[in-house]
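Heads up, the thing below is written out as structure tokens.
Note that this complex is displayed minus one protein chain, with the remaining chains in position.
Chain nomenclature is as follows: A, B, C and D, assigned in order of appearance, with residue numbering initiated at 1 for each chain independently.
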Amino acid sequence: MEQLKFKNIAHKKGQPPGTLIYTGNKTDDYEIAVINYNSEEYCEHELNDIEECLPFIDSPKVSWINIVGLHKVDVIEKIGRFFNLHLLVLEDILNVNQRPKVEYSDEYLFVVLRMLTYNELSHQVDSEQVSMVLGKNFVFTFQERKVDVFEPIRHRIRNKTGLIVKNKADYLLYALIDIIVDNYFVILEKIGEEVEILEEDVLLNPSQEVVHTIHRLKRNLLELRKSIWPLREVLNVLNKDETSVINRNTAIYFRDIHDHTIQVIDIVETLRDMVAGLLDVYLSSVSNRMNEIMKVLTIIATIFIPLTFIAGVYGMNFKYMPELNWRFGYPMSVALMLIVGILMVIYFRRKKWL
Amino acid sequence: MEQLKFKNIAHKKGQPPGTLIYTGNKTDDYEIAVINYNSEEYCEHELNDIEECLPFIDSPKVSWINIVGLHKVDVIEKIGRFFNLHLLVLEDILNVNQRPKVEYSDEYLFVVLRMLTYNELSHQVDSEQVSMVLGKNFVFTFQERKVDVFEPIRHRIRNKTGLIVKNKADYLLYALIDIIVDNYFVILEKIGEEVEILEEDVLLNPSQEVVHTIHRLKRNLLELRKSIWPLREVLNVLNKDETSVINRNTAIYFRDIHDHTIQVIDIVETLRDMVAGLLDVYLSSVSNRMNEIMKVLTIIATIFIPLTFIAGVYGMNFKYMPELNWRFGYPMSVALMLIVGILMVIYFRRKKWL
Amino acid sequence: MEQLKFKNIAHKKGQPPGTLIYTGNKTDDYEIAVINYNSEEYCEHELNDIEECLPFIDSPKVSWINIVGLHKVDVIEKIGRFFNLHLLVLEDILNVNQRPKVEYSDEYLFVVLRMLTYNELSHQVDSEQVSMVLGKNFVFTFQERKVDVFEPIRHRIRNKTGLIVKNKADYLLYALIDIIVDNYFVILEKIGEEVEILEEDVLLNPSQEVVHTIHRLKRNLLELRKSIWPLREVLNVLNKDETSVINRNTAIYFRDIHDHTIQVIDIVETLRDMVAGLLDVYLSSVSNRMNEIMKVLTIIATIFIPLTFIAGVYGMNFKYMPELNWRFGYPMSVALMLIVGILMVIYFRRKKWL
Amino acid sequence: MEQLKFKNIAHKKGQPPGTLIYTGNKTDDYEIAVINYNSEEYCEHELNDIEECLPFIDSPKVSWINIVGLHKVDVIEKIGRFFNLHLLVLEDILNVNQRPKVEYSDEYLFVVLRMLTYNELSHQVDSEQVSMVLGKNFVFTFQERKVDVFEPIRHRIRNKTGLIVKNKADYLLYALIDIIVDNYFVILEKIGEEVEILEEDVLLNPSQEVVHTIHRLKRNLLELRKSIWPLREVLNVLNKDETSVINRNTAIYFRDIHDHTIQVIDIVETLRDMVAGLLDVYLSSVSNRMNEIMKVLTIIATIFIPLTFIAGVYGMNFKYMPELNWRFGYPMSVALMLIVGILMVIYFRRKKWL
Partner (left out) sequence: MEQLKFKNIAHKKGQPPGTLIYTGNKTDDYEIAVINYNSEEYCEHELNDIEECLPFIDSPKVSWINIVGLHKVDVIEKIGRFFNLHLLVLEDILNVNQRPKVEYSDEYLFVVLRMLTYNELSHQVDSEQVSMVLGKNFVFTFQERKVDVFEPIRHRIRNKTGLIVKNKADYLLYALIDIIVDNYFVILEKIGEEVEILEEDVLLNPSQEVVHTIHRLKRNLLELRKSIWPLREVLNVLNKDETSVINRNTAIYFRDIHDHTIQVIDIVETLRDMVAGLLDVYLSSVSNRMNEIMKVLTIIATIFIPLTFIAGVYGMNFKYMPELNWRFGYPMSVALMLIVGILMVIYFRRKKWL
């Protein structure tokens, strides 16, 4: 049985607000990587210490600093100090069960998203927190584990394909959010395939196992829902364009992600309705099979019970039973049984049970 | 089993935003047709290359350019370049699983709709994307396959019937959207007929098959719902009249489509409620039939089991069983059986089972 | 089986917008009647041609022109021409499956309502479209069939009772809408009575027939709902008082109908909840009866099956069966049966089945 | 069976708006009582005629005139004439199935509430209409029957306890509404106790009767809901402070009732959820009992049917049946039966049915 997603949510209780504690599972992954680019050149470095990123940020080019491994709390703390991030923002970065949200001050924009992965073995949707801080000419991204979700972005910067290198840091933020939302469609396609297989099972070959599949899919869809619904509000805020760090002509891009997010929500709700509908189909097929079973039992029992009774009567040992001595007593009794049996069959035919 | 509508939604993952890839199924249909008209004259041409449409657009008359076959990505790209369409708009034209939406700039209005067709063989509702771009004096329409949905519009232009030729390009856009929404009523009428047949089946002749019909209808209605709900928002935006390309006196026409869209939604929701109600009726009839079956079994078994027992007792082979030797032992045993049987029948009468 | 209310909705497909086609069932009813009144005098005429109403409208008195029979499309067309009504308004008058709506220009206010009638034979709620156009000093009403719903209004004008004759045309519009909404309460009272009878049936005498009644009531309530919900929005618009044809001191009257409409909606929703609840009660009573039936079968079968077995054993024909020759073999076997039977009865008593 | 609350709602159909007809049940209760007070003195009178209240209202003190018995339509009419109340307000006072509402003009504020009473015998919630008119220095209250709900208010005025006598007429209105809302908690406490008893019944001793109790509670809660939900909107309006007859410093008191109303709604919704949940618990216990019954039947039948068959075989009368003549045929057959029986028991143990 998988662990519920809302476990460990409580272990910061009693701590003063702004206490920096990483609430996820500790991993060995740890890396600070910086990419510094404009439309003409780019460079890429792995850093030992977060201080090393400061010269990049002072350059007029766009800097993207990706931090993997949130158990290194002191790194997050230093970033907070250098870039003047609010203590509650740092806390949200480290509290990896955070609901998607956006927070902005005059100097930066802070976004929390949930990246979803589909575990092919357990057929479970897992979610991981990704935080981003957009400043004047830099973007920080914070990940728990080293996963390759952002690799296509790095690839585009290196090859100068797409619009990233032609735009400012706000476009980079857009590209990063976009790739996470695109990934939701991959998850949905996998769940969609599962729903399709389930549908076939329910219609052609229903067994109690389908209820467990339905239950698992419902849980996965609840998990998705919890991750995606708040994203809608996040993008509503980003679209409102009230922030000083997003340029006016980048707004249409954020509107595009908003559009995709609503499409994801639509699909999730449709899949929920379909899965709920499949439970109804399954339950009605269970009822029907029960009907079928009972009909067979009733037909057999109802035909033979009276016949067995007749046989029982002529199996009694009374001394004075005239029928027993009749020449055609036996064939007559058999005839009686046949008539009773045929009447029963006619009755069932009328009831359309046969 | 039909394919789920949200398959293939993920295959652009990792591509930079604005990458122009056609996400539909490739077809052989390919055609560029232009109609150039005003209230006095009109001409109609099939084009080999999209550049050929430029002279028409430069004329003061209204030009309607219909492009069939979205696999020709370079055509879409050229249109984007000539008419200054945003890359994300071009992407939406080609990404044919797009949710209905509207997007506008100072120069053009971009609308995505879903055209629905009812497959008479599979009783499936299929949906296809239709995109439209309204400029100052032209309308572009983009279709995946050559279907005759717009034929009545062409007919009206050729014959100068209706108001199209007396109005500007914005009225043409209205007429095109109107014909798509009118088509939804055709689909609803077909589903409505199916619901009527289903209703009769459920009330008069319920079998497990109706559950499959209910399931299919529910899926069709979900598909419709997904296509039509967002259309409401699209028309809300068009009604708000904030765009520079829609004339003030065309607004009442868009309000009329809005009105029809809400009526479509009402009917879809009513049909959903009816179909859900029919499942309840079916399930209660299954329960009732089970009751009926069990009653027959119980009556027969409950009457004959005690009688068979009595016969069994007098079928025992004990040496010393006085009744067996009584002169009227046999008729007395039969009388006993009759009494027990009659008591049972009286009991069932009281219970109103007979 | 009644016909679904959304049939025939599609038969205008492909027609240019504003095509004037009557979409209802043709009837022989056809009448144009005008009433011209002020607080001092009134006159009433039946007209042969719609042009004859023009002099009445030119008078400073209030004119109410009631048109029955919408198959006379040319009449509607002429009215449109004379009074400068928009083509889409004329279309809505003739498209008698229109959702309740309000539309206004500077010169007139157009309202579509649905009048409901309860068919006592089929226990079906039928709905018919009533359209109204309010101008400066006139009201047009359009009905499909000659029904007496407006008779009380005529009566009040003739007898100068009530406030109609003391007020302007806007009050007449109010009085006409009011009488239609009042009529909803009559329908609801009839359905309410049916629900009451149903409730008694379900609680005291449940049979499969109640499911059909529940289904019928649900459909009637859906029909009502579809007719009444949009009316709320219509009255919201009328209350907003943004129109030039409604006087400020008539507003309170429209607020009163709004109030009644909300009460109607409340009752419809309450009846829906009650009917849904009655299905639950019915289904639980089916389950209970099944339990009852199974208990009887189980008790009888479980008591007699072991007894019959014992009798069967002593009915075997083995040569060497010592019990058969015992002096008290028979009474002992009967005693054994009694003990087994009594133990069974005790067991059932404990289980509280007896 | 109780009468549905929405009966008689239709009997004013066809009457002109503002027709004053009392729609409730006629009673003998009839009384006009006036209390005239300020913080120093008070007097209390029973009036024969409504005109007698005029001198009290002309005094600078606060006057509370309570009218019991709405069948005296002429009294209501006179009040309307004296105090310039709108005809529709008078109609609402007499139409005692009115939904809670508020209506105000420049001179007065009109409030309709529903007072609930719990019938201890029928366990039914009944509702009665109470209307109030707040003027500059007077409050009119209209009741159908003489019930003592306002007695505590009179008591406080007589004894000068509480804040009533220190405040104006608007505070009196507040106190009157407050006592009606407080009374809802009494009703809820009674229904809450019933739900508690029901819960115990469902968990410990489920029988078909609980479904009827659930049904009754659901109806009572629907009745409450219908009376209380609109009250929220009434208080929203009163809180908005746009009226000239409510002083600014009385606003906090109305906010307090608003708060209580929301709490009542919360409790009603929670009780609805609980009652719905109890139906689920009951239905699952019915299913479980059925399972239990079927298990007993299956175990007994499945064990004994094969044994009875074996006995039947050796009860056959074939001339040549070697086993019958074996010396140990009988014990061997009994051993065979024992083995079959034990195998069956082992099978059921494995299935965990025993």
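Note that contacts are C-beta pairs under 8 Å (C-beta built on N, C-alpha and C of every residue); 3 or more make two chains touch, one makes a residue touch a chain.
Keep in mind it's a predicted model, so treat the numbers as computed, not measured.
Note that of A:H123, A:R145 or A:R219, the residue touching the chain absent from this view is A:R219.
The residue touching the chain not shown here, chosen from D:C43, D:M294 or D:A335, is D:M294.
Residue in contact with the omitted chain (choice from A:Y22, A:F83 or A:F304): A:F304.
Of the candidate positions D:N25, D:S39, D:S59 or D:T161, contact with the hidden chain is made by D:T161.
The missing chain, though absent from the display, is touched by one residue of D:T23, D:T117, D:N183 or D:Q208; that residue is D:N183. Within the entire complex, the positions of chain A that touch the omitted partner chain are 1, 3-4, 6-10, 12-19, 86-88, 97-99, 101, 103, 208, 211-212, 215, 218-219, 222, 226, 230, 279, 282-283, 286-287, 289-290, 292-294, 296-297, 300-301, 304-305, 307-308, 311-312, 314-317, 321, 323-330, 333-334, 337.
For chain D, the list of residues touching the undisplayed chain reads 152, 156, 161-164, 174-175, 178-179, 182-183, 185-186, 188-189, 192-193, 195-196, 199-200, 203, 252-253, 255-256, 259, 262-263, 266-267, 270, 273-274, 277-278, 280-281, 284-285, 287-288, 290-291, 294-295, 297-298, 301-302, 305-306, 308-309, 312-313, 315-321, 351, 353.
We take it that only the chains that are shown with their structure count from here on.
Between the CA-based centres of chain A and chain B the separation comes to 25 Å, rounded to the whole angstrom.
The set of chain D residues that touch two or more partner chains comprises 315. Chain contact topology: the protein chains form an open path, each linked only to its neighbours in the line.
Chain pairs recorded as touching, per the definition above, are A-B, B-C, C-D.
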